[in-house]
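The other protein chains are all here in position, but one chain of the complex has been omitted.
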Amino acid sequence: MSTPTIYSTQIRVRYSETDQMGVVYHANYLNWFEVGRTEFFRQAGFRYRDLEKKGILLPVAEANVSFKQPALYDDLVDIRTWIADITPVRLTYAYEVYRVADEQLLVFGRTMHVFTNAALKPIRLSRLEPEIYAWLEAQSSTQNRHDEGSE
Amino acid sequence: MSTPTIYSTQIRVRYSETDQMGVVYHANYLNWFEVGRTEFFRQAGFRYRDLEKKGILLPVAEANVSFKQPALYDDLVDIRTWIADITPVRLTYAYEVYRVADEQLLVFGRTMHVFTNAALKPIRLSRLEPEIYAWLEAQSSTQNRHDEGSE
Amino acid sequence: MSTPTIYSTQIRVRYSETDQMGVVYHANYLNWFEVGRTEFFRQAGFRYRDLEKKGILLPVAEANVSFKQPALYDDLVDIRTWIADITPVRLTYAYEVYRVADEQLLVFGRTMHVFTNAALKPIRLSRLEPEIYAWLEAQSSTQNRHDEGSE
Partner (left out) sequence: MSTPTIYSTQIRVRYSETDQMGVVYHANYLNWFEVGRTEFFRQAGFRYRDLEKKGILLPVAEANVSFKQPALYDDLVDIRTWIADITPVRLTYAYEVYRVADEQLLVFGRTMHVFTNAALKPIRLSRLEPEIYAWLEAQSSTQNRHDEGSE
């Protein structure tokens, strides 16, 4: 069985991201997921900023995060990002965040996005930008699973 | 049937909370949920800062958020917070965020917290602070549902 | 001698605003200054969001902040905001942040803003919006100092 393409990017934890518990404040992991999405696009040969210039936005409709171990100031962390699901109207990313030093899984989660125009009205990406849609689908396991079914 | 006590607090959306989509950046709603928890404690006659001084922390273990409509800069929003579930080792809050001007539901979600000591090791709140635990339980619908069952 | 009109607004320190030193992370005071500017406009009978809808922006060109005492999580703080200087092309705000509980001055500073259009190109507010300019001038001590001169 085939699997989605996983993209990886590393960032260093900032002091501003800590809170008085001495660990990274939980909301910052959503910022890191966004870094993961940006680098997902770039590493796959595309820039999310160019998608926005075409008037296509991907606002977040749902987010689910599990916090296993806290990241600490100055930790180098690895954000792994892949497409968990895609349909003509929505895209779901999955993420895992690891601390590089000990390969500990810190956080994992998903964000579900809808394709919208600049006025935040839903659109069908497959109709407006069929090539981009096909490319995103190819990054996911969706098409692969379909292929399996036809065997 | 009885329901949990819902606490409400209002905040004004800050410019710093917007992003280049022209709406509130999604991670900020988790900050607002935290404001909701702080005011939940205060309005119920207790301060979360005092709980931390006793060496008891409530780090977030899971967060689930649904984004229905975006909040905008300068909107007055109402954060409604209640306890959805409580056990001796964990506490789950639920939230709804409304725009005050049009009573539109913008965002809802849940955060699950574990009770820990200052070293972030899990504790049983019911054993360490039975009075606080009883008070939290009374704020939730858990006990009430139990009562129902015995009728 | 006459003085500028000082507007005051109170906010509660959020957990997300603390860092691992156990105090408010310094960059957040700039966010609070922005809250002060927003409330300055509102209390004076005008909304900054309406100024932006007219296509007039006030990006920050300079910021100077002195940190005297740290604010703590859950502190109620009072942000005092006034116009320190205004010319047809720029506006300088001054701020003082006090902890309400002990009236301790925590932070003070200034931000200098230029008037721009939506493309961030400088404009002369006195020409484009003479009434708003006159109103801002009246909030500052500038006009008052002129009056003094005529006595």
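For clarity, chains are labelled A, B and C in written order, and residue numbers in each chain start from 1.
Here is the rule we use: contacts are C-beta pairs under 8 Å (C-beta built on N, C-alpha and C of every residue); 3 or more make two chains touch, one makes a residue touch a chain.
Everything numeric in this text was worked out from a predicted model, so none of it was measured.
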Note to self: Contact with the hidden chain only, please: which subunit A residues?
What the structure shows: 12, 14-16, 30-31, 34-35, 38, 47-49, 73-74
Notebook entry, point to check: When the complex is taken as a whole, what residues of subunit C touch the one chain not shown?
Noted result: 20-21, 23, 26-28, 30-31, 34, 57, 59-67, 70, 120
Checklist line | Residues belonging to subunit B that touch the chain removed from view | finding: 15-16, 18-23, 25, 27, 73
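To be clear about the criterion, only the chains that are shown with their structure count from here on.
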Notebook entry, point to check: Residue numbers at the subunit B-subunit C interface: does the shared fraction exceed half, giving same, or fall under half, giving different?
Noted result: same
Notebook entry, point to check: Which chain has its Cα centroid closest to the overall Cα centroid?
Noted result: B
Next item on the list: State, to the nearest whole Å, the distance from the C-alpha centre of subunit A to the C-alpha centre of subunit B.
Entry: 26
Notebook entry, point to check: For subunit B and subunit C, what's the span in angstrom between their mean Cα positions?
Noted result: 31
Checklist line | Residues of subunit C whose C-beta touches two or more other chains | finding: 15-16, 73
